[in-house]
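One structure coming up, written as structure tokens, with questions to follow.
The block that comes next holds chain A.
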Amino acid sequence: METSMRVLSHVDGSAVVSNNGTKVICSVSGPMEPKSRQELPTQLALEIIVKPAEGVQSTREKLMEDQIRSVLTPVLARYLHPRQFVQICFQVLEAGESKDYTVKEVSVGINAAVLALVDAGVPLLSMCTGTCIGITSEERRLIVNPTEPELLECASVHVFCLELGTDENEKIDVRNVLLVDSLGTFDESQLFQVLETGEKECIRLYTELRSVIKDKVSRDFVWKQ
Partner candidate 1 sequence: MAKDIEISNSESKFILEALKLKQRLDGRACDQFRDVEIELGEAYGDVTVTMGKTKVQCRISCEVAQPYEDRPFEGLFHITTETTPMAGAQFENGNNTGEEEVLISRMIEKAVRRSGALDVEGLCIIAGSKCWSLRADVHFLDCDGGLIDASCIAVMTALLHFKKPDVTVLGEKVTVHPVDEREPVSLGVLHVPVCVTFSFFNPDDTEENIKGEHNGEISIIDASLKEELLRDGVLTVTLNKNREVVQVSKAGGLPMDALSLIDCCHKAYGIVEKITDQIQRAIKQDSIARNQYAHILSSENARES
Partner candidate 2 sequence: MSRFEIYSPEGLRVDGRRWNELRSFNCSINTHPNAADGSSYLEQGNNKIITLVTGPQEPASRSQVNTKQASLSVTINLTKFAKMERSKSSHKNERRTLEWQTSLVRTFEKNLMLHLYPRTSIDVQVHVLQLDGGILGAMLNGITLALIDAGIAMYDFVSGVSVGLYDTTPLLDLNSLEENAMSSVTIGTVGKSEKLSLLLVEDKVPLDRLESVMAIGIAGTHRIRDLMDKELRKHGKTRVENLTN
């Protein structure tokens, strides 16, 4: 996974994440004043926009927006900014999958969003990471982060997203499953396998994202030493 943060200058936070042929740029603006119809009286309102690499927005992008929203909503400390509003834009730079799938874009997008939110300084309750896993139709083998040709060999693909945090003893603790979205045919045992592998992968991503953020913070606050 390749990441870079603060790539855009006119938004409050931004990040690019690319992983196995999928590349998504995410920007975060806010918390700012909402239009009156978007305003929530007790909580922070969210607007999520996903733009495809090719063509115009369709129901496919709306689905992705909805999935990403369901993942990000519980992670944000929304009670801290009542009557305010955060705008999160995703622009898919390289889809890395055909129009029939959304798994790679969603999982990469979620990771980019976390980095961009941190960059923008929007308070989070915990972190979340997303990954996608495919199961091949022939050998029933699990592939974490399949490439485009691998995706075509899969009987089923799954997006898996966890809410994670670190407790007082610096131990990683898995707090919640935020999203499991499966496409294709699979059985119960396979799903459990996916959950197991997904958890490992999400924890790995979590440590990776944390080190990226740590690096950035130590660079940004170099003047403090």
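FYI, a residue touches a chain if its C-beta (ideal position, glycine included) is under 8 Å from a C-beta of that chain, and two chains touch if they have at least 3 such contacts; residues count from 1.
As a selection rule, all candidates are chains of the complex that A comes from, given by their letters.
This one's a predicted model, so the numbers in the text were calculated from it and none came from an experiment.
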Options 1 or 2: the chain contacting chain A in this complex: 1
Of all residues in chain A, those that touch candidate 1 in their complex: 7-11, 14, 21, 25, 27, 29, 32, 47, 49, 51, 53-57, 87, 89, 91, 93-94
